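Of the protein chains in this complex, all but one are displayed in their positions.
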Amino acid sequence: QSSSVTLYGGIDLALAYYRGDGTGSRIQLVPGGNQNNRIGIRGREDLGGGLYAAFELEAGFNADNGTGLPTNTNNQANGTVLATPGTQGLTFNRRSIVSLGGDWGEVRLGRDYVPSFWPIYLYDPFRTGVGFGGVTIQGTTVTNLRASNSIGYFTPACGTPGCLNFFGQAMYAAGENQSSAAANSDGRTMGLRLGYGGEPWEVSIATTKTRAAAVGDFTQSSGGGSYGAKFGRLMALVGVNRTGLPVAVLNNGNRAPFWQVGAMIYAGPGYFPVAYTHVGRNDAQNSSASKIAFGYVYNLSKRTALYTTYAHIENKGALAIPVNVGADAGPTPLPGHPASGIDIGMRHTF
Amino acid sequence: QSSSVTLYGGIDLALAYYRGDGTGSRIQLVPGGNQNNRIGIRGREDLGGGLYAAFELEAGFNADNGTGLPTNTNNQANGTVLATPGTQGLTFNRRSIVSLGGDWGEVRLGRDYVPSFWPIYLYDPFRTGVGFGGVTIQGTTVTNLRASNSIGYFTPACGTPGCLNFFGQAMYAAGENQSSAAANSDGRTMGLRLGYGGEPWEVSIATTKTRAAAVGDFTQSSGGGSYGAKFGRLMALVGVNRTGLPVAVLNNGNRAPFWQVGAMIYAGPGYFPVAYTHVGRNDAQNSSASKIAFGYVYNLSKRTALYTTYAHIENKGALAIPVNVGADAGPTPLPGHPASGIDIGMRHTF
Partner (left out) sequence: QSSSVTLYGGIDLALAYYRGDGTGSRIQLVPGGNQNNRIGIRGREDLGGGLYAAFELEAGFNADNGTGLPTNTNNQANGTVLATPGTQGLTFNRRSIVSLGGDWGEVRLGRDYVPSFWPIYLYDPFRTGVGFGGVTIQGTTVTNLRASNSIGYFTPACGTPGCLNFFGQAMYAAGENQSSAAANSDGRTMGLRLGYGGEPWEVSIATTKTRAAAVGDFTQSSGGGSYGAKFGRLMALVGVNRTGLPVAVLNNGNRAPFWQVGAMIYAGPGYFPVAYTHVGRNDAQNSSASKIAFGYVYNLSKRTALYTTYAHIENKGALAIPVNVGADAGPTPLPGHPASGIDIGMRHTF
């Protein structure tokens, strides 16, 4: 019963200085300036005849203070509540899956990334940190990254990151409400991703819909591609978050489109990530924000890098997007005012 | 100081459909349809002269969403409080023990299973999941599975599951109240198990008593046996939970007897588990419930299985037992009405 299980992870910390125009600044030790902190266990068993079983349990954590990160139990807002400070323990919030795979593809059960997450992640040269393209995405819900209680199907050669050839992913996730409850479909999540993966280029599109009666359902759609040139990798990303009805969090709009162009330019033992991102929403002011971000990642080895990043956001209308998100967000600027930040840090994977 | 430590675990998820007569149904991704999800670390050091030191730290988790499970700190109801949704981190709720053993047996400190748990677990062909025999046990308390703050003794060859020959286990666990407190014995837990283990048959009986002044103490007694035939393994289990005084949770009764007959019938690369369980309580209506459960477990390897289970409960009187328990219980039927469920899932151990 004991076996070859791999304990893996990544720890990434950066010293950061963030500003929000009109509201002040903050000096912080920021977790995940280049890659989110995680620790996980995974394994794979060959069952013969091309069949395999696999699992992955991955917990995120804040390396600056040692807390874990909460998960969501039912794909609805009431399935995540913030723990009191300092008390959040490790949960397998990033991934908790068991899979059965073969020539026919892979079936997967548990908590996993939703289909529409992948283009947003894959075609952003930052992926996380001060220059994270996704920072500015508006109108998100608890299932914009991952869903719990899910069943997924992946076409062959798509069970691990880097799907090859023509590929597809489908997901269904239960909201787990009792049939007699009002809005008993809430939290039910369905998504689809289609694409072509290879070298030097890959493209994909995806959509994820989460039932939520009060807002007329959430939908996140995304698509994009990347091209590997000799000097670097070019990326383009476009997408939209929407709700069926106008919602307060979008200032009574119901659509938040976004697009980004970016690149990773190879230079020395590392690369320059650079991205320009635009996000809007259909509120009365037609609010929007543009972000320019660039940095340098200096690889000390395959596993270890030093890096620095700079980002600047121009908010317009009612938008007041800070650099970075979550517990380590920068100060929220005044509406329509800019925000900026810089970090310098270290990433180590194991 | 670094050493041979084994990281082990099991992940088990099933798609389930549960019904409660008169109250509706629920579709869920259920953790632990065949075996509860766990991740653990254990090790053993040979100290020479037959002496050994050993430890085991095991955390349960909900593989459908990545949350951990709470533990209990003092063997009293106030030592466990439900965390807010999505925030429960990993605790070593299943086991946290260090042992010293030798020819004379094993002494064990920490959080461990109580003696009366073992017959209920060992002589039930299900053990967990939709057909779990223990699901219907009434009048339980926080120490019906495990106790914290315990000191245990096991006769030789009984330190690991599958005690051999004539064996015994004794446990004392502290409630850790200050001597000046009212009801300062509350939470103090004492238990004993005696049996004979071997092939083709084994038998054992056990009892665990937990002090609780307000209800006149909890007692759980259990006993049973199993017989290994060529075609399968036959099992019988009988037991009773009682309190000294009538309690509201037993509808003003104070006794909840239960019995079960079951079998695991070998067939192909797997087996059919089947069980009939009866539970009652001495309330004014003499309420009772009967459960029939059966399934099939198809082994893909020693470590991996696919399975399906069906269960049906007939409630009588004031009882309203749903299929399964905890966060992923099925809908509670109307009192005296039936409940049923079916699941199909995958179990993988590592």
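Note that the chains take the letters A and B in the order they are written out, and that residue 1 is the start of every chain.
The criterion applied here is as follows: contacts are C-beta pairs under 8 Å (C-beta built on N, C-alpha and C of every residue); 3 or more make two chains touch, one makes a residue touch a chain.
Just so it is clear, the model here is predicted, and its values are computed rather than measured.
Only one residue from B:T91, B:T219 or B:T309 touches the chain missing from this view: B:T91. In the complete assembly, the contact with the undisplayed chain comes from A:L15, out of A:L15, A:V203 or A:A236. Residue-wise, the contact with the chain that is not shown comes from B:S150, picked out of B:T128, B:S150, B:Q220 or B:N254. Against the chain not displayed here, chain A makes contact via residues 6-9, 11-15, 23-29, 39, 61-68, 83-91, 300-304, 306, 327, 331, 345-346, 348-350. Listed for chain B, the residues touching the missing chain in the whole complex are 1-3, 5, 7, 41, 43, 45, 47, 51, 53, 55, 57, 59, 68, 70-74, 78-83, 88-98, 100, 109-111, 148-151, 173-174, 176-181.
Everything below uses one rule, namely that only the chains that are shown with their structure count from here on.
Centroids built from CA atoms put chain B at 38 Å from chain A.
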